[in-house]
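Only one protein chain is missing; all other protein chains are in place.
Right after this comes subunit A.
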Amino acid sequence: MNAMNQNSDDHRSLGTEPRGLRRLSNGYFVSTEEAPALSRREFLEAAGFSLSLAAMSGCGRAPVESALPFPIQPVGAIPGRLQYYASTCAGCPAACGLLIGTRDGRPLKMEGLPEHPLSQGGLCAVGQALPIGLYDSQRLIGLLRAGKKAEWAQVDEEILQGLRQIKDQEQQVVIVTSTITSPTIQASIDSFLDQFQNAKHVVLDAVSSSAILDAHEQTHAVRVLPHYRFDRAEVVVSFGADFLGTWISPVEFTADWSARRVPREQSPEMSYHVQLESRMSLTGSNADRRIAIHPSNQGPLVARLADKLAAAAGRQLDEPLAPRIAESDENLVSELAERLWNARGKSLVLCDSQEVGVQTQINFINDLLGNYEHTLDIERPSLQRQGNDREVQQLVEDIRAKQVGALIVAEVDLLYDLAGHESLSAEVGEIPLTISFSHRVDEFAAIAKFVCPDHHTLESWSDAEPISGLISLIQPTIRPLSNTRAIVESLAVWSGQPQAAYEVVKDHWEKKIFPRRRSTGSSQFLDFWEQALRDGFVEVSSEAPTIGRFETSVLEPVAQERMSENFSLVLYNKVSMLDSRHSHNPWLQELPDPVTKVTWDNYVSISPRDAAELGIQDGDVVKVSAGKNGSRIELPALIQPGQHDGVLAVALAYGCKGTDRFAKIGPQWIEARPSVSENGLVGVNAAVFVSFHGGTQRYTRAGFSLAKTSRHRELAATQEYNSLELPPEVAPHGAERRKIVQHTTLAAFTKDAEAGAVEEHFSTETQLWPEDHPKPDHTWGMVIDLNKCTGCSACVIACQSENNIPVVGYDEVRRQREMHWIRIDRYYDGEDEDLNVAHQPMMCQHCGNAPCETVCPVLATVHSSEGLNEQVYNRCVGTRYCANNCPYKVRRFNWFKYPYDDTLQNLVLNPEVTVRSRGVMEKCSMCFQRIEAGKIEARSQGLPIVDGAIQTACQQSCPASAIVFGDMNDPQSEIHLALENPRRYRVLEELNVRPAVSYLRVVRNRDEESQHG
């Protein structure tokens, strides 16, 4: 450019205007004569030439970049190499085993810890999404005092002074937490509270299971939550408990449940799972038999089942527990009772009810079936839900009565979860000392006097004891990014004995956990500690609670509930939003719900019949009110097949304070719409409808009315347009429904292992392409067992984390432009009672005869010598022909340059994977970077690649182990075996595109041989 300027200066340097030329203000000359002049075109040609010369000479260097080595290299750190540390997930109290993949000192990839006895290598979506919470630039970077920045020393001084005053005045000190599985934090809390005369620790779970614990207190004289053993259960009957999705410990339950869902040709056996529920849960969608029931019918059905089983067991009660029930229900219960009775000791009956009466009957049923000690362990009980709603209720009364002097809240947003209690926030505001440990300004932190943010779990030392006797460590993998302090450190300071978190944890382990070690272990504490640190967990002895004999006298008959005209409301958690603490996580906000496929919003699910009666369509904003003068919320409606009539279902953990930050997530262009709803937040808080009744928090309530408003908010769902199935009425004449998801029944499978297969009426002989692509070294392939896959969507986030997939926001999802490389297709089949649901993970099928490759004009998508379909971003010019020609619709186009301005957030990016720019196509690469890393590792040791050493991100974290990946050339490999499975099929095989991904047919444990469903 410089040269050009000088060029024009040269013109001027001629001084006066040449004769016959007139100079324009821009320095150019025009002819003033008619004589043949230089045409504009010629001039530009010449000028262009000199410009290009100048441009070429201006070609300089890339920007100077420094390379900063460590002054002192940490032991074992190798630049650019992924290193794994065993830890524990703190995303929810299930406390699954975690492998934290760190690179160059920053944690990047969360994986399941394969050796962990509970999670068995699986990790759910919430666990996978931890890193983006760590690198969240809107996390509190320091502490707040009355909403203003403050210093630790000053705040500690003030808090200590406040606590002294409270001590002197003998006021009550209360610590409220969600379930604390950490024995160290629990001990810190206890020792902190010991200073005070009048102090207590209240456990408030956002979705509590208090009734189960209360019921065991009544029936077994010990307040525990059993450890459910699905791996031992042949028959599972669940009344509403979404154990594969959100209930207590979904990863562990999925792993155990799916291990029993593998019918083999030689031994066609699998577990039998019945789900009786009012909304369509993830668990229900996977059941062999799913029965939609009205919430009011749950109690009578449970009671009737108890009656039947009591009769079978010869333990007659004085009076029957159940009222009269309908005849169809009677038949159903008889069938269930017979199935269960035949599987005594190997069955499991569960219920999500928060009515203690119903839960005691569930206990009675399990006791009658002899399931305790087999499928329900209460000697080594679960500690994953400790919420005590009676104490929470007492706390609310204490706050109201102004009897609380200090309120300290950790790991839970008290005011959000208790939003149903009007004016509670005003009363909390009057408490003399309020402290929040929250990472962000949530509802409670907003009015708390002090906010002393805790470290992120990836920055802190801690531990967890999910099952009595199984203790795992949480170790930091990065130094705290901001001025935060661990809870145990804060409590230690306020107890007058400051101590670092590492010391607190280690001390506790030395004093309390080391003595509980098994005799086989080392006798030195340091060995024990280092072993635990390396393995991530230890198994130690547990103090068996003194369990009383089953107490039948507590059983109370269930009264017949009147079916009201009004709607019943069911509050639940989405798989992605286990509680409000995850509401700031953009990955989880954009994760489609496994059943409804909706992102970025909560909504009111309505049954199709109710919707038709009220004239409601998807996206119509409806008003849900609790009675005439009760609370009300307005949300878009969603018609949910499989939901019982007269039932509304709304997800909790939405409408959280601070989610207005997502208003402008995703590309901001002229037609962009915000990701937040009318209230400025993502979704609406439905916790206003949670109420106390009979000593527990109730998530199911009757007496709601529903009214349609005139407004409409389109829900950003990923499903309908991605559906591979044509509705029968649109299908061309003669075109049958394509068997994208093939399925059969166990009865049919027993007779013929290939039952359910589509009869081949196509030829794979004819080839458009010559067979000139040998793959001598490896042929990578994948097999997904649809019978194991529950649709939990952990793989979606695993892929997002591994492959730098951007978050696009509500508006782009609505425009069908979400970027997830793996999607889980959900298919409905049948209606009402016969409704079947199938989940099918769908990603690039890496076709042998890939249709995308044929149409790419620039060879940006080509076939590798190892059978993979490669996408070359630098070649791609964005014609999108490939996406149009892909029969599986798995290609994703970068419509925008998705924002990467947040430099802290960018730390979450995996340096192994290119960040794609605008205008290029992308899709599943089968984690090529992992394949390459595995190959290099094997080669540098001079060994062949061991089967299973290379795992794709989706496979690694799959709680159900439904995904098998490997080299199809290797006859010893697991995938080779899977390919020979009689259930194996390929999607759209008739197109002869020869996908490298195969699926194993769904087998439902049913007697009828009908193919429907």
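Here is the rule we go by: a contact is a pair of C-beta atoms (placed from the backbone, for glycine too) under 8 Å apart; a residue touches a chain by one contact, two chains touch by 3 or more; residues count from 1.
Throughout what follows, contacts and distances are computed from a predicted model.
Matching "Cytochrome c7-like domain-containing protein", "Surface layer protein", "Phosphate transport system permease protein" or "3-oxoacyl-ACP synthase" against the UniProt entry of the left-out chain gives the name "Cytochrome c7-like domain-containing protein". Listed residues A:Asp136, A:Glu912 or A:Asp967: the one in touch with the omitted chain is A:Glu912.
Only one of A:Ala612, A:Ile936 or A:Leu977 touches the absent chain when the whole complex is considered: A:Ile936. Within the whole complex, the absent chain has one touching residue among A:Leu68, A:Ala153 or A:Ile670, and that is A:Leu68.
For subunit A, the residues in touch with the chain missing from this view are 3, 6-7, 10-11, 14, 18-21, 29, 31, 33, 35-38, 43, 46-47, 49-51, 53-54, 56-62, 64-73, 78-81, 777, 862, 864-866, 868, 870, 872-875, 912-915, 925, 928-929, 932, 936-937, 939-940.
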